[in-house]
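Shown here: the complex without one of its protein chains, the others still in place.
Chain nomenclature is as follows: A and B, assigned in order of appearance, with residue numbering initiated at 1 for each chain independently.
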Amino acid sequence: MSIKKLLYVNRKAPYGTVYALESLEVVLIGAAFEQDVTLLFMDDGVFQLAKGQNTTAIDNKNFSPTYMALGDYEVNKIYVDQQSLDERGLSLDDLQHLVWEDEDEDYAEKDSIIIVDRAQIADLMEENDVVLSF
Amino acid sequence: MLHIINKSPFEKNSLMSCFACAKEGSAILLIEDGVYGVIANSSIAADIKAAMAKNSIYALSADVNARGIADKVMDGITLIDYNGFVDLTCDHEKLQSWL
Partner (left out) sequence: MKFTIQVSEGPYTHQASDTAYQFTKAALEKGHEIFRVFFYHDGVNNATRLTTPPQDDRNVIKRWSELAAKYNLDMVVCVAAAQRRGIADADESRRNGKDADNLAPGFRISGLGQLIEGAIQSDRLVVFGD
């Protein structure tokens, strides 16, 4: 099977609807296909990565720790839209610290999150072969 | 690239996010409630006009007609049927649905 560049676009907040959880499930299953995977979080999608989620009282599974495991699935290109953060009163510090280990550099730990602007998002969408939207 | 919008611009920010991320030369197709964006003289008509300078904008005629706004479509928007929708997805190698 050929290798394609897949871009997952996440624009929805978690818990209010199931899209965030079920799109994360696609990313995890999709990792087995060893494609070139990129994740983009913009609009309300940036809330998916927020620190300190506590879902006990709504009796929903808190799936936010799963984002921390993405590096182990070799999903390490995670783009976050600066404007969406700004609009929502958030900064990078409000997001979970996602990292991956670079095999080529003696498993050095590197940041997965890359902050981008709208022009860079336009490039991302054009550069990838397939956009998966949830 | 073809951007597909199915949300009313009066309820969701999908169309505005799309405008911000659409490169010059990209096509934008309004379907379902997205077609409410075609209305001339609406509060967002100026944004649509501005986008037309760099993007071609299409709307699905079936959805326009269903919603009773066929006589309000602003100049410069191309109405297409489902066959035209299929053709657009063939003409553009990349697709993004702004759900």
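Everything that follows uses one rule, which is that a contact is a pair of C-beta atoms (placed from the backbone, for glycine too) under 8 Å apart; a residue touches a chain by one contact, two chains touch by 3 or more.
Everything numeric in this text was worked out from a predicted model, so none of it was measured.
Of the listed positions B:M16, B:I44 or B:A62, the one in contact with the omitted chain in the full complex is B:A62.
Per the touch definition above, the residue from B:N13, B:S56 or B:T89 contacting the chain not shown is B:T89. The chain not displayed touches chain A at residues 1-2, 4, 6, 18-19, 22, 25-26, 29-30, 32-33, 35, 130-134.
Where chain B meets the omitted chain, the residues involved are 4, 6, 31-33, 60, 62, 81-83, 85-86, 89-90, 95, 97, 99.
Heads up, the rule we're going with is that only the chains that are shown with their structure count from here on.
Partner chain A is touched in their complex by these residues of chain B: 1, 13-14, 17, 20-23, 94-99. Interface residues of chain A facing chain B in the complex, by the touch rule stated above, are 9, 11-12, 19, 42-43, 83, 118, 121-122, 125-126, 128-129, 131, 133-134.
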